[in-house]
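One chain of protein is taken out of this complex; the other chains stay put.
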Amino acid sequence: MIFTTQKITESYWKVAINHPPVNVFDPEFSVQLRTLMDELEANENLKVVVFESSNPDFYVAHAELVNIFDFPKGEGKTGLSKSWPDIAKRLEQAPFVSIASIRGRARGLGSEFIQAFDMRFASKEKAVFAQPEIGIGSFPGGGGLERLHLLTGKARALEIILSGDDYDAQTAADYGWVNRAFPDNELDAFVENLARRIDSFDLKIIKKIKATMNERVIIPQNEHIMETQIAFFASLTEPEARTRIKKLLDQGLQTYGDVELNLGKYL
Amino acid sequence: MIFTTQKITESYWKVAINHPPVNVFDPEFSVQLRTLMDELEANENLKVVVFESSNPDFYVAHAELVNIFDFPKGEGKTGLSKSWPDIAKRLEQAPFVSIASIRGRARGLGSEFIQAFDMRFASKEKAVFAQPEIGIGSFPGGGGLERLHLLTGKARALEIILSGDDYDAQTAADYGWVNRAFPDNELDAFVENLARRIDSFDLKIIKKIKATMNERVIIPQNEHIMETQIAFFASLTEPEARTRIKKLLDQGLQTYGDVELNLGKYL
Partner (left out) sequence: MIFTTQKITESYWKVAINHPPVNVFDPEFSVQLRTLMDELEANENLKVVVFESSNPDFYVAHAELVNIFDFPKGEGKTGLSKSWPDIAKRLEQAPFVSIASIRGRARGLGSEFIQAFDMRFASKEKAVFAQPEIGIGSFPGGGGLERLHLLTGKARALEIILSGDDYDAQTAADYGWVNRAFPDNELDAFVENLARRIDSFDLKIIKKIKATMNERVIIPQNEHIMETQIAFFASLTEPEARTRIKKLLDQGLQTYGDVELNLGKYL
């Protein structure tokens, strides 16, 4: 079980992510996340869900690169690819509020994972963010080219994506990548208080606020997301990408060790 | 007289807001604000107007909740509701520059009031911001769902609106809710210098800059503003809202005291 759901109340759930050794987003992660999403949507009383990692060093490391062509195929409920874009869209459009509470690395698809949540809060000491795809001869394929600039603006999104480098939580907060960064020992109390507050409010008002906000703001277009995802998968078959990926895997990518801890330096 | 206008020069006016005990935005506030707006628009030489509060603890507390259905009815000059949306639109489209210099609480309609100004500056020690409507079983009805995300982005607007909690001035500045936060003893000098500078420039150039900027940026749509306002008033007739409002009024809402000073904790 990658996702363990703790029902704090009927309407406030907490999900722990645990997929050793580094919480890669692999085909199995995708399958179980879809099952979890079905469960969240089936609870019509759900007001708020918080996603944490059980691994203090990794929130969601990135997409698994050896079996990346084994992700679930086909369309999900939204018409978007089942692999992940469909779930991202469902989180965005969900009647409940989704919060990412982040310790550890959230790179690549891990960064795109949190971009699909309504809000993001991070530990100043422990959270690390990156879109490292350029280092494997590719580019963000899971929404980063569609969502990151909505959070950070174009100039900072280009910097993040073209550098492929690691960003600490304070810089991520300064850029809008996350809502706010907190000292590690304050993060849990803040998120708990926020979730409890939301849980204390009226369900239909929460739904109304999310639905109205989604009508007011710019939402990534489905065609853009699919166009980028298709190009992303195609890029991975190129010799350049295969060479870069092989080298990183040989150095220890996807195992617990220095490459995963300090990926920015290895690209 | 809720609004006292001080004519620093022919083209630079300062308005003090004083409506004891806590500067609620009530029907009388709306009526007098419209008269003031007429006066500002009638002065064709006006370049800049600064709005301050005479009450160090409250800028504009929020909408008055007992007589909330007594707000002026009908359409104003812009086709928007006279109660407030028409004035907000007129501030946005005005040829003169409007500046909010903020000490004290600006919550709910008080926060939406300042969002309609061209610029906002706040005291780090004394300014407090919130969209607390969710705590009375409702949502921002005076433009908050249309304007706040243009200042803060979607994620932070959702956090603010769904938490209903109090935000200090530095966080408000980090989020873009206000332009900048200053130590309390520097705020007046900054705003005075800024207003004097603008007052020293050419009137037709000021008009040209505001008009051009309004053509370049995303402006809230009138239909969205009215749709939300109508839904807001409807929500207040629901039992959930009536119960929540009654409880807060019984605790001391709209009087000078701890509920108004620390509303975030009471919701």
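Order of writing sets the labels: A and B. Residues in every chain begin at 1.
Operating definition for what follows: a contact is a pair of C-beta atoms (placed from the backbone, for glycine too) under 8 Å apart; a residue touches a chain by one contact, two chains touch by 3 or more.
Worth saying up front: this structure is predicted, and the values here are computed from it rather than measured.
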Residue among B:206, B:225 or B:263 that touches the chain left out of view = B:206
Of the listed residues A:163, A:200 or A:222, which contacts the missing chain in the full complex?
-> A:163
Using the touch rule from the top, list residues of chain B that touch the missing partner.
-> 97, 118-120, 150-151, 173, 176, 179-180, 194, 197-198, 200-202, 205-206, 208-210, 212-213, 215-217
Against the chain that's been left off, what residues of chain A make contact? List them.
-> 134-135, 137-139, 145-146, 149, 153-159, 161-165, 171, 174, 224, 228, 231, 235, 240, 267
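FYI, only the chains that are shown with their structure count from here on.
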Chain centre separation in whole Å, for chain B relative to chain A (CA means) = 35
